[in-house]
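Just passing along the structure, written as structure tokens.
Every protein chain of the complex appears in place save one, which is left out.
Every chain is named by a letter (A and B) in the order it is written, and numbering of its residues begins at 1.
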Amino acid sequence: MIGTKTLTDNPVDLYLRADRMPHIWCSGCGVGPSVACFVKAIHRTGLDTDKIAIVSGIGCSGRVAGYVKVDSFHTTHGRAIPFATGLALANPELKVVVFSGDGDLAAIGGNHLIHAARRNIDMTVICYNNFNYGMTGGQLGPTTPLEAKSTTSPYGNCDPPFNLPHLVAACGASYVSRWTVIHPRQLEKSMAEALTKPGFTFVEVLGPCPTTYGRMNKLGRGVDELRAYQERCVVSNGVDPRDAEIGLNGPILVGNFVDLSRPTFWDHCVKIFGRAQKK
Amino acid sequence: MMSVDGLMEGEFFMNGDDACAEGAIAAGCRFFAGYPITPATEVAERMSRRLPEVGGVYIQMEDEIASMNAILGASWAGVKSMTSTSGPGFSLMMENLGLGIMLETPCVLVNIQRAGPSTGIPTLIGQGDMMQARWGSHGHYEIIAVVPDSPQEMFDLTITAFNLSEQFRIPVLIMSDEVVGHMSEKVVMRQVAPEDLVTRPRPAVPPEEYSPYLSGDDLVPPMAVAGEGYRFHVTGLTHDERGYPVMTAEAQDKLVRRLVDKIRLNKKHILRMEEVGLDDAEIVVCAYGITSRVAKRAVQLARQEGIRAGLLRLIVVWPFPEERVRELAAQAGAFIVPEINYGQIVLEVERCAAGRARSILLPHMGGGVHHPETILEAIREAAV
Partner (left out) sequence: MKLWRKPFDFHEQATAPSKVVLNKDRCKGCEYCVVFCPTKALVMSTEMNAKGYLIPVELPDGKCLGCGLCEAICPDFALWIVPLEAAQKGE
């Protein structure tokens, strides 16, 4: 819970650019709740917000950087992670967060995602996954389930999706979890764990996109999509993320999947670059 | 000789790529992100060895797109940053060069040009990226590009490039070439006095009053960096002074005009050129990079034959020295433009000459440099 509650201001406004509200997201969009969980997670950790930098790419979730009141960067499509890598390495005191969408991070930015995980750069990546490109009107993306409809898969998707937790875990991420926006408490806690853990931490947030993905797949309104998450999700903490594939129907495994310690890129830098300075 | 703080001083015999890296370190660059590519690899190699010695960070990224973004991020964390590449990598960097221009991010991008298109001749020279340097990213913008002609200038102009990028908050391009990058000559290195190193304008107001894109008369807004408590927002979208996105023609007009005008109106602080025998020249050879050294010899030979030839060497090629070329067009009968492409800078010369003097292209498709005799012959023909 953030601060004292009053009748005039939403407590989360403390961390938001309230002068920019209402935001651009559609009615029922899941990006908003994930941002609310994110700022509550920041509050929970007690991190110094002057030292937090948030970087987003392009798309609906790319707009997150513009609404959170910390140093924030809205960059180009897919390139939030390398931009954040520069920030994190040039000033290791910063807590660098990348908040972006599944298409941005895993398709056009997929190469950067796997390399940042491999390097174990000190960075928290929050991936809002709504299974399609919402901003451009609902095209298939790297996470669209097989058989799902989109404006570019009118007969059903024939393009097998990524299982993102498995992908980043295999690349070496230190922390990997997946929750949905209908699990706000678990999501907030998981984000707080990710924010405070050294190394590359990854939180996948599943959420509704009633305007495009939901409409094209006849999932009903946002509330119906949320109900479907409630019904389909199976909390499976500690499960091997390779088993966490998401189909068009059937169970969705959510939970905190990976939590391990391995030296970060910066740990290696300090040790190995130190050799040059001793000379 | 290396001083206690790891900077090099004295006379060295070294190639242009290495001199460029040393220039960057002398200018205060402490972050380098790159990706190996012939013939620019030596810049990255030297940075990987030298940066840890001076307390900097070197990272080899997964590609040139990532490299360009990483140096933008580092600059926004308050550290001077650089990347180096050649043709194919330069193409990959174009999109985020535009991001650097839009966010007004000081940084330096080195292009050791090789022969293209595509993979071309990776090990041999080209000057075919000159127009790409000007127009390669989408949208309308102005850019600063410097062109060194020697390893010594690789050192000196890299310092200049950092200064210009910090002063005007813009990525600066060093448009070198394979021959200058790989030739070894005497390079005199000096420590740069702190007062000769420019740093970006800094905000003079407390965070609650700060607007990231509110500028004064010089059109260059003061720059806060991450972690200082300013809690600013910057975006590649068209934005207002607060950095907030505004999707209107009016906001677009205001922003693009300022981004362009901050270079156009400050041109006199940016332009640099070398002039040889232009006072009475009837034939002006306009050249840049390694080609200008060949051209200088041709002008000498022409003078020995009594032809009133002169050399205009472009050191800063973008923004283009339009006024000087116009003046010379009024005085001389012809411009001869030798370049290692099929006609790029000649288009600018022709535009500025506006029919008052002839513009003669001497193209070389790349893989080698002009012979002085070729340029001399063109001077002789133009003089008739």
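In this section, a contact is a pair of C-beta atoms (placed from the backbone, for glycine too) under 8 Å apart; a residue touches a chain by one contact, two chains touch by 3 or more.
Only a predicted model underlies this, so the values are computations on that prediction, with no experimental measurement involved.
**Student:** Please work out which displayed chains the absent chain touches and list them by label.
**Tutor:** Within the full complex, the chain left out of view touches A.
**Student:** Quick one: say which of A:106, A:127 or A:182 touches the chain that got left out.
**Tutor:** Result: among the candidates, A:182 touches the missing chain.
**Student:** Among A:127, A:226 or A:276, exactly one should touch the missing chain; which is it?
**Tutor:** Of the listed residues, the one touching the omitted chain is A:226.
**Student:** Using the document's contact rule, name the residues of chain A that touch the chain not shown here.
**Tutor:** Where chain A meets the chain not shown: residues 1, 4-7, 10-13, 16, 21-23, 25-33, 35-37, 40, 181-182, 184-185, 188, 210, 221-223, 226-227.
One rule holds in what follows: only the chains that are shown with their structure count from here on.
**Student:** Between chain A and chain B, what distance separates the C-alpha centroids? Give it in angstrom.
**Tutor:** Computed from C-alpha means, the inter-chain centre distance equals 38 Å.
**Student:** Which residues, counting only chain A, touch chain B once they are in their complex?
**Tutor:** Residue positions touching the partner: 17, 20, 49-51, 53, 55, 65-66, 69-76, 79, 81-91, 93-94, 111-112, 115, 269, 272-277, 279.
**Student:** Which of the residues in chain B come into contact with chain A in the complex?
**Tutor:** 30-31, 33, 49, 52-53, 55, 57, 59, 61-63, 65-79, 81, 95-96, 98-99, 103, 226-237, 244-245
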